[in-house]
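Note that this complex is displayed minus one protein chain, with the remaining chains in position.
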(Lines give C-alpha, C1' and ligand atoms only; values in the text may rest on other atoms or scores of the structure.)
Protein backbone atom coordinates (compact mmCIF):
# COMPACT_ATOMS: atom_id res chain seq x y z
CA UNK A 1 0.00 0.00 0.00
CA UNK A 2 2.21 2.84 1.29
CA UNK A 3 0.40 5.90 0.03
CA UNK A 4 2.00 9.07 1.31
CA UNK A 5 0.17 11.18 3.89
CA UNK A 6 -1.14 14.34 2.20
CA UNK A 7 0.55 17.69 2.75
CA UNK A 8 -1.21 20.36 4.85
CA UNK A 9 -0.54 24.07 5.21
CA UNK A 10 -0.56 25.31 8.78
CA UNK A 11 -1.77 28.71 9.98
CA UNK A 12 -1.34 29.84 13.56
CA UNK A 13 -2.72 32.77 15.47
CA UNK A 14 -0.31 33.99 18.13
CA UNK A 15 -0.95 35.34 21.58
CA UNK A 16 -1.72 38.89 20.59
CA UNK A 17 -4.88 38.62 18.56
CA UNK A 18 -3.22 39.09 15.18
CA UNK A 19 -4.45 37.21 12.12
CA UNK A 20 -3.65 33.56 11.58
CA UNK A 21 -0.30 33.46 9.84
CA UNK A 22 1.11 30.77 7.55
CA UNK A 23 3.91 29.07 9.48
CA UNK A 24 4.73 26.05 7.34
CA UNK A 25 3.46 22.66 6.29
CA UNK A 26 3.39 19.07 7.43
CA UNK A 27 2.05 15.65 6.56
CA UNK A 28 -0.96 14.01 8.20
CA UNK A 29 -3.54 11.39 7.24
CA UNK A 30 -6.49 13.72 7.86
CA UNK A 31 -7.44 17.17 9.13
CA UNK A 32 -7.86 16.18 12.74
CA UNK A 33 -4.39 14.67 12.91
CA UNK A 34 -2.98 17.59 10.96
CA UNK A 35 -4.14 19.87 13.77
CA UNK A 36 -2.56 17.64 16.40
CA UNK A 37 0.67 17.40 14.44
CA UNK A 38 0.67 21.16 13.95
CA UNK A 39 0.36 21.60 17.69
CA UNK A 40 3.34 19.33 18.23
CA UNK A 41 5.48 20.64 15.38
CA UNK A 42 4.73 24.35 15.21
CA UNK A 43 3.92 25.42 18.77
CA UNK A 44 6.90 23.93 20.61
CA UNK A 45 7.89 27.39 21.77
CA UNK A 46 4.52 28.62 22.87
CA UNK A 47 3.86 30.29 19.52
CA UNK A 48 0.12 30.05 19.25
CA UNK A 49 -3.39 29.89 20.60
CA UNK A 50 -5.29 28.80 17.51
CA UNK A 51 -4.48 26.53 14.58
CA UNK A 52 -5.94 26.27 11.09
CA UNK A 53 -4.94 23.59 8.63
CA UNK A 54 -5.85 23.22 4.99
CA UNK A 55 -4.82 20.64 2.44
CA UNK A 56 -2.10 22.13 0.26
CA UNK A 57 -3.87 20.97 -2.91
CA UNK A 58 -6.98 22.92 -1.88
CA UNK A 59 -5.24 26.27 -1.92
CA UNK A 60 -6.05 28.42 -4.93
CA UNK A 61 -3.24 30.85 -5.60
CA UNK A 62 -2.77 33.86 -7.83
CA UNK A 63 -0.63 33.10 -10.83
CA UNK A 64 2.90 34.51 -10.69
CA UNK A 65 2.55 35.85 -14.24
CA UNK A 66 -0.40 38.02 -13.10
CA UNK A 67 1.82 39.77 -10.59
CA UNK A 68 1.98 42.94 -12.68
CA UNK A 69 -1.75 43.46 -13.30
CA UNK A 70 -2.72 42.27 -9.81
CA UNK A 71 -0.40 44.32 -7.68
CA UNK A 72 1.20 47.13 -9.61
CA UNK A 73 -1.95 49.28 -9.97
CA UNK A 74 -1.91 49.88 -6.23
CA UNK A 75 1.59 51.31 -6.53
CA UNK A 76 0.21 54.47 -8.08
CA UNK A 77 -2.41 55.06 -5.39
CA UNK A 78 0.00 56.61 -2.98
CA UNK A 79 -2.80 58.71 -1.43
CA UNK A 80 -3.98 55.56 0.36
CA UNK A 81 -0.97 55.80 2.66
CA UNK A 82 -1.12 58.24 5.58
CA UNK A 83 2.36 59.61 4.85
CA UNK A 84 0.98 61.08 1.59
CA UNK A 85 -0.54 63.97 3.52
CA UNK A 86 1.41 66.77 5.10
CA UNK A 87 -0.26 67.89 8.31
CA UNK A 88 1.20 70.99 10.02
CA UNK A 89 2.98 70.16 13.23
CA UNK A 90 0.80 72.63 15.20
CA UNK A 91 -2.20 70.35 14.56
CA UNK A 92 -0.63 67.69 16.74
CA UNK A 93 -0.79 63.92 16.49
CA UNK A 94 -3.13 62.55 13.88
CA UNK B 1 27.70 22.44 5.32
CA UNK B 2 24.83 20.16 5.99
CA UNK B 3 24.87 20.14 2.20
CA UNK B 4 28.31 19.23 0.89
CA UNK B 5 29.55 18.69 -2.65
CA UNK B 6 26.22 19.56 -4.22
CA UNK B 7 26.41 19.04 -7.95
CA UNK B 8 25.16 22.19 -9.57
CA UNK B 9 23.52 21.96 -12.95
CA UNK B 10 23.22 24.13 -15.97
CA UNK B 11 26.04 26.63 -15.51
CA UNK B 12 26.05 28.79 -18.61
CA UNK B 13 27.82 31.91 -19.77
CA UNK B 14 25.39 34.79 -20.18
CA UNK B 15 25.80 34.77 -23.94
CA UNK B 16 24.22 31.31 -24.11
CA UNK B 17 21.27 32.08 -21.83
CA UNK B 18 17.74 32.28 -23.17
CA UNK B 19 15.80 35.51 -22.58
CA UNK B 20 13.92 33.76 -19.78
CA UNK B 21 17.16 32.70 -18.13
CA UNK B 22 18.53 36.21 -18.37
CA UNK B 23 15.37 37.66 -16.82
CA UNK B 24 15.56 35.04 -14.07
CA UNK B 25 19.18 35.84 -13.29
CA UNK B 26 18.36 39.54 -13.20
CA UNK B 27 15.62 38.96 -10.66
CA UNK B 28 18.08 37.12 -8.45
CA UNK B 29 20.67 39.85 -8.91
CA UNK B 30 18.08 42.40 -7.77
CA UNK B 31 17.58 40.36 -4.61
CA UNK B 32 14.06 39.18 -5.50
CA UNK B 33 12.84 35.90 -4.06
CA UNK B 34 11.89 33.11 -6.43
CA UNK B 35 8.64 31.41 -5.46
CA UNK B 36 7.62 27.81 -6.23
CA UNK B 37 5.15 28.31 -9.08
CA UNK B 38 7.32 30.82 -10.91
CA UNK B 39 9.43 29.98 -13.90
CA UNK B 40 12.91 28.76 -13.06
CA UNK B 41 15.66 27.01 -15.00
CA UNK B 42 15.50 23.25 -14.64
CA UNK B 43 19.06 23.26 -13.31
CA UNK B 44 18.10 25.67 -10.52
CA UNK B 45 15.20 23.44 -9.52
CA UNK B 46 17.25 20.25 -9.58
CA UNK B 47 20.20 21.74 -7.71
CA UNK B 48 17.88 23.10 -5.04
CA UNK B 49 16.12 19.76 -4.59
CA UNK B 50 19.50 18.15 -4.15
CA UNK B 51 20.74 20.79 -1.72
CA UNK B 52 17.61 21.19 0.39
CA UNK B 53 17.10 17.42 0.37
CA UNK B 54 20.62 16.78 1.57
CA UNK B 55 20.20 19.45 4.20
CA UNK B 56 16.95 17.82 5.39
CA UNK B 57 18.51 14.35 5.42
CA UNK B 58 21.38 15.73 7.50
CA UNK B 59 18.94 17.03 10.09
CA UNK B 60 17.20 13.71 10.58
CA UNK B 61 20.32 11.54 10.41
CA UNK B 62 21.82 14.15 12.72
CA UNK B 63 19.31 13.12 15.35
CA UNK B 64 21.13 9.83 15.78
CA UNK B 65 24.59 10.68 17.16
CA UNK B 66 23.07 12.93 19.82
CA UNK B 67 20.11 10.65 20.36
CA UNK B 68 22.73 8.09 21.30
CA UNK B 69 23.11 9.88 24.66
CA UNK B 70 19.52 10.83 25.51
CA UNK B 71 19.01 7.78 27.70
CA UNK B 72 22.38 8.34 29.35
CA UNK B 73 22.24 12.08 29.97
CA UNK B 74 23.67 12.72 33.44
CA UNK B 75 20.88 14.84 34.96
CA UNK B 76 17.16 15.28 34.38
CA UNK B 77 17.73 18.78 33.08
CA UNK B 78 20.45 17.70 30.65
CA UNK B 79 18.16 14.91 29.47
CA UNK B 80 15.32 17.35 28.81
CA UNK B 81 17.59 19.86 27.05
CA UNK B 82 19.14 17.21 24.83
CA UNK B 83 15.79 15.68 23.97
CA UNK B 84 14.37 19.10 23.10
CA UNK B 85 17.39 19.78 20.93
CA UNK B 86 17.23 16.51 19.04
CA UNK B 87 13.49 17.07 18.62
CA UNK B 88 14.24 20.47 17.09
CA UNK B 89 16.43 18.71 14.55
CA UNK B 90 13.51 16.53 13.52
CA UNK B 91 11.51 19.74 13.19
CA UNK B 92 14.21 21.32 11.03
CA UNK B 93 14.27 18.27 8.81
CA UNK B 94 10.51 18.56 8.50
CA UNK B 95 10.62 22.26 7.52
CA UNK B 96 13.30 21.56 4.93
CA UNK B 97 11.50 18.59 3.38
CA UNK B 98 8.43 20.82 3.06
CA UNK B 99 10.55 23.47 1.31
CA UNK B 100 11.85 20.83 -1.09
CA UNK B 101 8.32 19.61 -1.72
CA UNK B 102 7.34 22.98 -3.17
CA UNK B 103 9.73 22.12 -6.02
CA UNK B 104 7.65 19.15 -7.08
CA UNK B 105 9.27 16.26 -5.27
CA UNK B 106 7.56 14.39 -2.43
CA UNK B 107 9.06 13.73 0.97
CA UNK B 108 8.67 10.00 0.47
CA UNK B 109 10.63 10.21 -2.79
CA UNK B 110 13.42 12.07 -1.03
CA UNK B 111 13.47 9.53 1.79
CA UNK B 112 13.58 6.73 -0.73
CA UNK B 113 16.70 8.30 -2.22
CA UNK B 114 18.29 8.68 1.19
CA UNK B 115 17.53 5.06 1.99
CA UNK B 116 18.89 3.67 -1.27
CA UNK B 117 22.04 5.76 -0.97
CA UNK B 118 21.48 7.94 -4.03
CA UNK B 119 21.24 11.06 -1.86
CA UNK B 120 23.74 11.90 0.86
CA UNK B 121 23.74 13.61 4.22
CA UNK B 122 26.53 15.54 5.90
CA UNK B 123 29.70 13.54 6.52
CA UNK B 124 29.83 14.73 10.14
CA UNK B 125 27.02 12.46 11.29
CA UNK B 126 29.01 9.37 10.42
CA UNK B 127 31.26 10.01 13.38
CA UNK B 128 30.45 8.38 16.72
CA UNK B 129 29.58 10.09 20.01
CA UNK B 130 31.77 8.21 22.48
CA UNK B 131 31.61 10.19 25.68
CA UNK B 132 29.29 12.79 27.19
CA UNK B 133 31.57 15.67 26.17
CA UNK B 134 30.89 14.68 22.56
CA UNK B 135 27.36 15.99 23.08
CA UNK B 136 28.91 19.29 24.09
CA UNK B 137 31.32 19.20 21.14
CA UNK B 138 28.53 18.44 18.67
CA UNK B 139 26.53 21.44 19.87
CA UNK B 140 29.52 23.75 20.02
CA UNK B 141 31.40 22.71 16.86
CA UNK B 142 28.87 21.00 14.60
CA UNK B 143 25.99 23.36 15.25
CA UNK B 144 28.48 26.20 15.30
CA UNK B 145 29.69 25.27 11.83
CA UNK B 146 26.13 24.76 10.62
CA UNK B 147 24.99 28.15 11.89
CA UNK B 148 27.89 29.79 10.07
CA UNK B 149 26.38 28.57 6.83
CA UNK B 150 22.71 28.87 7.71
CA UNK B 151 22.70 32.48 8.77
CA UNK B 152 23.67 33.73 5.30
CA UNK B 153 21.32 31.19 3.72
CA UNK B 154 18.40 33.09 5.22
CA UNK B 155 19.02 35.42 2.26
CA UNK B 156 18.97 32.63 -0.32
CA UNK B 157 17.02 33.30 -3.52
CA UNK B 158 14.40 30.56 -3.16
CA UNK B 159 11.55 31.81 -0.97
CA UNK B 160 10.54 28.60 0.83
CA UNK B 161 14.19 27.70 1.53
CA UNK B 162 14.87 31.16 2.87
CA UNK B 163 11.80 31.05 5.13
CA UNK B 164 12.75 27.60 6.44
CA UNK B 165 16.25 28.88 7.22
CA UNK B 166 14.85 31.89 9.06
CA UNK B 167 12.75 29.64 11.24
CA UNK B 168 15.62 27.22 11.77
CA UNK B 169 18.11 29.93 12.71
CA UNK B 170 15.67 31.34 15.23
CA UNK B 171 15.34 27.96 16.90
CA UNK B 172 18.96 26.96 16.50
CA UNK B 173 20.45 29.75 18.54
CA UNK B 174 20.04 27.69 21.70
CA UNK B 175 21.74 24.62 20.26
CA UNK B 176 25.26 25.91 20.05
CA UNK B 177 24.99 27.60 23.44
CA UNK B 178 23.82 24.43 25.17
CA UNK B 179 26.79 22.62 23.62
CA UNK B 180 29.26 25.19 24.85
CA UNK B 181 27.58 25.10 28.26
CA UNK B 182 28.27 21.36 28.48
CA UNK B 183 31.88 21.98 27.41
CA UNK B 184 32.33 24.61 30.12
CA UNK B 185 31.07 22.24 32.80
CA UNK B 186 33.31 19.46 31.53
CA UNK B 187 36.41 21.61 31.04
CA UNK B 188 36.09 22.97 34.56
CA UNK B 189 35.08 19.68 36.12
CA UNK B 190 37.10 16.77 37.43
CA UNK B 191 40.31 15.71 35.63
CA UNK B 192 38.34 12.88 34.01
CA UNK B 193 35.74 15.32 32.71
CA UNK B 194 38.42 17.63 31.36
CA UNK B 195 40.04 14.68 29.62
CA UNK B 196 36.69 13.81 28.03
CA UNK B 197 36.32 17.40 26.81
CA UNK B 198 39.78 17.40 25.24
CA UNK B 199 39.17 14.00 23.71
CA UNK B 200 35.91 15.24 22.18
CA UNK B 201 37.62 18.30 20.70
CA UNK B 202 40.42 16.12 19.33
CA UNK B 203 37.99 13.85 17.54
CA UNK B 204 35.52 16.48 16.29
CA UNK B 205 37.85 19.27 15.18
CA UNK B 206 38.80 18.00 11.73
CA UNK B 207 35.42 16.43 10.94
CA UNK B 208 33.89 19.83 11.79
CA UNK B 209 36.29 21.56 9.36
CA UNK B 210 35.27 19.05 6.70
CA UNK B 211 31.65 20.10 7.07
CA UNK B 212 32.33 23.15 4.89
CA UNK B 213 33.24 20.92 1.98
CA UNK B 214 36.40 20.72 -0.10
CA UNK B 215 38.58 23.73 -0.76
CA UNK B 216 37.22 26.25 -3.27
CA UNK B 217 39.89 25.36 -5.77
CA UNK B 218 38.52 21.79 -5.81
CA UNK B 219 34.89 22.75 -5.55
CA UNK B 220 33.63 22.66 -9.10
CA UNK B 221 30.00 23.55 -8.52
CA UNK B 222 30.30 26.68 -6.44
CA UNK B 223 30.18 29.36 -9.11
CA UNK B 224 26.74 28.57 -10.53
CA UNK B 225 25.23 28.05 -7.08
CA UNK B 226 26.62 31.37 -5.96
CA UNK B 227 25.23 33.12 -9.04
CA UNK B 228 21.84 31.66 -8.14
CA UNK B 229 22.27 32.68 -4.51
CA UNK B 230 21.67 29.20 -3.21
CA UNK B 231 25.20 29.26 -1.91
CA UNK B 232 26.21 32.53 -0.35
CA UNK B 233 29.81 32.13 0.77
CA UNK B 234 32.65 29.96 -0.46
CA UNK B 235 33.69 26.89 1.51
CA UNK B 236 37.06 28.37 2.41
CA UNK B 237 35.58 31.69 3.55
CA UNK B 238 33.25 29.91 5.95
CA UNK B 239 35.93 27.54 7.18
CA UNK B 240 38.26 30.45 7.94
CA UNK B 241 35.49 32.28 9.74
CA UNK B 242 34.70 29.19 11.77
CA UNK B 243 38.30 28.69 12.84
CA UNK B 244 38.69 32.34 13.76
CA UNK B 245 35.57 32.21 15.88
CA UNK B 246 36.23 28.85 17.50
CA UNK B 247 39.89 29.02 18.50
CA UNK B 248 39.38 31.72 21.17
CA UNK B 249 36.40 29.74 22.49
CA UNK B 250 38.63 26.68 22.86
CA UNK B 251 41.24 28.80 24.63
CA UNK B 252 38.60 30.07 27.02
CA UNK B 253 37.80 26.47 27.88
CA UNK B 254 41.48 25.75 28.46
CA UNK B 255 41.42 23.13 25.70
CA UNK B 256 43.96 22.64 22.94
CA UNK B 257 42.94 22.63 19.30
CA UNK B 258 44.62 19.54 17.84
CA UNK B 259 46.64 21.40 15.21
CA UNK B 260 50.31 22.11 15.79
CA UNK B 261 50.37 24.50 12.83
CA UNK B 262 47.58 26.66 14.18
CA UNK B 263 48.91 30.21 14.32
CA UNK B 264 47.48 33.72 14.24
CA UNK B 265 48.35 35.45 10.99
CA UNK B 266 48.40 39.18 11.61
CA UNK B 267 48.58 40.00 7.92
CA UNK B 268 45.39 38.22 6.91
CA UNK B 269 43.69 38.91 10.24
CA UNK B 270 42.90 35.27 10.80
CA UNK B 271 44.42 31.97 11.83
CA UNK B 272 46.57 29.75 9.66
CA UNK B 273 45.51 26.17 10.22
CA UNK B 274 46.03 22.67 8.88
CA UNK B 275 43.74 21.24 6.27
CA UNK B 276 41.74 18.22 7.29
CA UNK B 277 42.66 14.92 5.70
CA UNK B 278 40.55 15.07 2.56
CA UNK B 279 41.08 11.43 1.73
CA UNK B 280 39.24 10.64 4.97
CA UNK B 281 36.45 12.98 3.88
CA UNK B 282 36.00 11.18 0.58
CA UNK B 283 36.14 7.81 2.34
CA UNK B 284 33.33 8.88 4.64
CA UNK B 285 31.28 10.19 1.70
CA UNK B 286 31.84 6.89 -0.07
CA UNK B 287 30.24 5.08 2.86
CA UNK B 288 33.30 4.09 4.85
CA UNK B 289 33.00 6.40 7.85
CA UNK B 290 32.92 4.89 11.33
CA UNK B 291 29.10 4.94 11.53
CA UNK B 292 27.73 5.08 7.95
CA UNK B 293 26.14 1.67 8.14
CA UNK B 294 24.58 2.18 11.57
CA UNK B 295 23.20 5.60 10.72
CA UNK B 296 21.59 4.67 7.44
CA UNK B 297 20.55 1.30 8.85
CA UNK B 298 18.74 3.00 11.73
CA UNK B 299 16.85 5.32 9.36
CA UNK B 300 15.85 2.53 7.01
CA UNK B 301 14.72 0.37 9.91
CA UNK B 302 12.63 3.17 11.41
CA UNK B 303 10.98 3.74 8.04
CA UNK B 304 10.32 0.09 7.25
CA UNK B 305 9.16 -0.79 10.76
CA UNK B 306 6.81 2.19 10.66
CA UNK B 307 5.14 1.30 7.36
CA UNK B 308 2.21 -0.52 9.00
CA UNK B 309 1.62 2.48 11.26
CA UNK B 310 1.55 5.01 8.41
CA UNK B 311 -0.62 2.72 6.28
CA UNK B 312 -2.96 2.01 9.18
CA UNK B 313 -3.64 5.70 9.66
CA UNK B 314 -4.25 6.26 5.95
CA UNK B 315 -6.68 3.35 5.89
CA UNK B 316 -8.56 4.73 8.87
CA UNK B 317 -8.76 8.21 7.36
CA UNK B 318 -10.17 6.76 4.14
CA UNK B 319 -12.71 4.59 5.94
CA UNK B 320 -13.79 7.45 8.16
CA UNK B 321 -14.23 9.67 5.13
CA UNK B 322 -16.29 6.99 3.39
CA UNK B 323 -18.44 6.55 6.50
CA UNK B 324 -19.06 10.27 6.71
CA UNK B 325 -20.03 10.38 3.05
CA UNK B 326 -22.38 7.40 3.47
CA UNK B 327 -23.99 8.98 6.53
CA UNK B 328 -24.51 12.19 4.60
CA UNK B 329 -26.21 10.38 1.74
CA UNK B 330 -28.38 8.43 4.17
CA UNK B 331 -29.44 11.68 5.85
CA UNK B 332 -30.43 13.31 2.56
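Each chain gets a letter, A and B, in the order it is written, and its residues are counted from 1.
We take it that contacts are C-beta pairs under 8 Å (C-beta built on N, C-alpha and C of every residue); 3 or more make two chains touch, one makes a residue touch a chain.
Following the convention adopted for this analysis, contacts and distances are computed from a predicted model.
A.B. asks: For the chain not present in this complex, what protein name does its UniProt entry give, out of "Methylmalonyl-CoA mutase C-terminal domain-containing protein", "Ring-1,2-phenylacetyl-CoA epoxidase subunit PaaC", "ABC transporter permease" or "Acyl carrier protein"?
C.D. replies: "Ring-1,2-phenylacetyl-CoA epoxidase subunit PaaC"
A.B. asks: Of B:53, B:91 or B:160, which sits in contact with the chain we cannot see?
C.D. replies: Checking each option in B:53, B:91 or B:160, the one touching the absent chain turns out to be B:91.
A.B. asks: On chain B, where is the contact patch with the chain that was removed from view?
C.D. replies: Spelled out for chain B, the touching residues are 60, 63-64, 67, 70-80, 83-84, 86-87, 90-91, 93-94, 97, 132, 182, 185, 189-190, 192-193, 298, 301-303, 305-317, 319-320.
A.B. asks: Even though one chain is hidden, which residues of chain A still touch it in the full complex?
C.D. replies: Spelled out for chain A, the touching residues are 1, 5, 26-29, 32-33, 36-37, 39-41, 44.
The rule is simple: only the chains that are shown with their structure count from here on.
A.B. asks: Could you give the separation in Å between the centres of chain A and chain B, each centre being the mean of its C-alpha atoms?
C.D. replies: 27
A.B. asks: Help me check something: in the complex, which residues belonging to chain B touch chain A?
C.D. replies: Answer in residue numbers: 35, 37-39, 84, 87-88, 91, 94-95, 98, 101, 106-108, 163-164, 167, 171, 307, 310-311, 313-317, 320-321.
A.B. asks: Applying the document's contact rule, which stretches of chain A touch chain B when the two form their complex?
C.D. replies: 1-5, 7, 23-27, 29-30, 33, 41, 44-45, 61, 63-64
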